[in-house]
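Only one protein chain is missing; all other protein chains are in place.
Order of writing sets the chain letters: A, B and C. Residues in each chain are counted from 1.
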Amino acid sequence: MIPYERPIRFEDVDAARIVFFARFLNYAHEAMEHFFGGLEGGYGRLIATREIGLPAVEVNVQFLNPVKYPDTLRIETTTARLGNRSATLRYRMYRRSDGEKVAQVKHTVVTTNLLQMRSVEMPDDVRAILSEHIEL
Amino acid sequence: MIPYERPIRFEDVDAARIVFFARFLNYAHEAMEHFFGGLEGGYGRLIATREIGLPAVEVNVQFLNPVKYPDTLRIETTTARLGNRSATLRYRMYRRSDGEKVAQVKHTVVTTNLLQMRSVEMPDDVRAILSEHIEL
Amino acid sequence: MIPYERPIRFEDVDAARIVFFARFLNYAHEAMEHFFGGLEGGYGRLIATREIGLPAVEVNVQFLNPVKYPDTLRIETTTARLGNRSATLRYRMYRRSDGEKVAQVKHTVVTTNLLQMRSVEMPDDVRAILSEHIEL
Partner (left out) sequence: MIPYERPIRFEDVDAARIVFFARFLNYAHEAMEHFFGGLEGGYGRLIATREIGLPAVEVNVQFLNPVKYPDTLRIETTTARLGNRSATLRYRMYRRSDGEKVAQVKHTVVTTNLLQMRSVEMPDDVRAILSEHIEL
């Protein structure tokens, strides 16, 4: 499990005065960029230099509790499933103010050559990080 | 079914040069605002004056094809399930450039008093629109 | 002058319950995409096929009145200055609810080859649209 802390931003809320539901996917993606921070050059170099990305094929979000501004999320990222060219990441999100779980995201990605937009074998360094944090 | 057309914006893409996955929930929400356009004063008045909202409790997105800039989405919104205080909306999203289906979103919401953040009976006018567009 | 109508979205507001100040630049950009709608293939083709863009070099925004959800902006776009390789667009933004002016944006852009990130002569069709809507 790799933890990531993320303050709720002033503009993350909506007209119902809670964090807008789509933002949880932005948070999940940030947590994923952080999760792959151990790659040489990080997730950024994977995308920009190696031209390999992890487009989503499926996402599931359970919203358990609303989140307000100000607060900070603690996001715990693990690997829920590891396949050949795909993996499912799991993000458990907690409010720092009271420790309550606020959301859980499952995010299935496929290792993809971004120039051809075709799936590719999962690179070893990507697989290594995913393997290390498997929690079925 | 209520259709909604939504141009992809210049800033909707990400560093992989395709529409960022979280944006599909922004699109879904816009389609929902449009879906409830028949309410007196629209979705906006429901939120801002009647203080009733439709926070998500669960979301499922299947990403079928990448979307690029420029293009336009055609989003077809229907009611997949209608409960007492909750409903599941289904958004089928198609690229206008070639008609391909690009994503399907299922979005379960609960009618909620936004001041108390508690579920309430679904208002009749909200139910009427949901009923009219049921497609199981 | 080319007018553009833009509903305020549910997620455009911030924790102060008014439209977040950065969004006015998103609106300005949308109005610019619309302003150049008369180009063959629109602004999208200019960017994606011709690889010519209009990156900003300066922006000035005056915020005159707050905007809330729900409301709709009417944005009137004109050309405030037309140079060799640059131009300044002016966006006057009004609330539809009461007609009040809410913001004015000045946006100076340079015609740029996006592959080399270097300024280029302004294409004739871009200049034609800018010329047609000059209002000093």
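In this text, a contact is a pair of C-beta atoms (placed from the backbone, for glycine too) under 8 Å apart; a residue touches a chain by one contact, two chains touch by 3 or more.
It should be emphasised that the depicted structure is a prediction, and the values quoted were computed from it without experimental measurement.
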Candidate in contact with the missing chain, chosen from C:62, C:84, C:97 or C:131: C:62
Chain B residues that touch the omitted chain in the full complex: 10-11, 13-17, 20, 22, 69-70
Residues in chain C touching the chain absent from view: 15-18, 20-23, 25-26, 29, 44, 47-48, 53, 55-63, 66, 114, 117
Where the unshown chain meets chain A, residue by residue: 7, 9-11, 26, 29-30, 33, 41-45, 47-48, 68-71
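Just so we're on the same page, only the chains that are shown with their structure count from here on.
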Identifier of the chain whose CA centre is least distant from the whole-structure CA centre: B
Same vs different contact residues, chain B with chain C, by half of numbers used: same
Chain separated most widely from chain B, comparing mean CA positions: C
Chain centre separation in whole Å, for chain B relative to chain A (CA means): 22
Intercentroid distance (Cα basis), chain C paired with chain A, Å: 33
Whole-Å gap separating chain B and chain C, where each centre is the average of the chain's CA atoms: 27
In chain A, residues with contacts to at least two other chains: 15-17, 20, 22
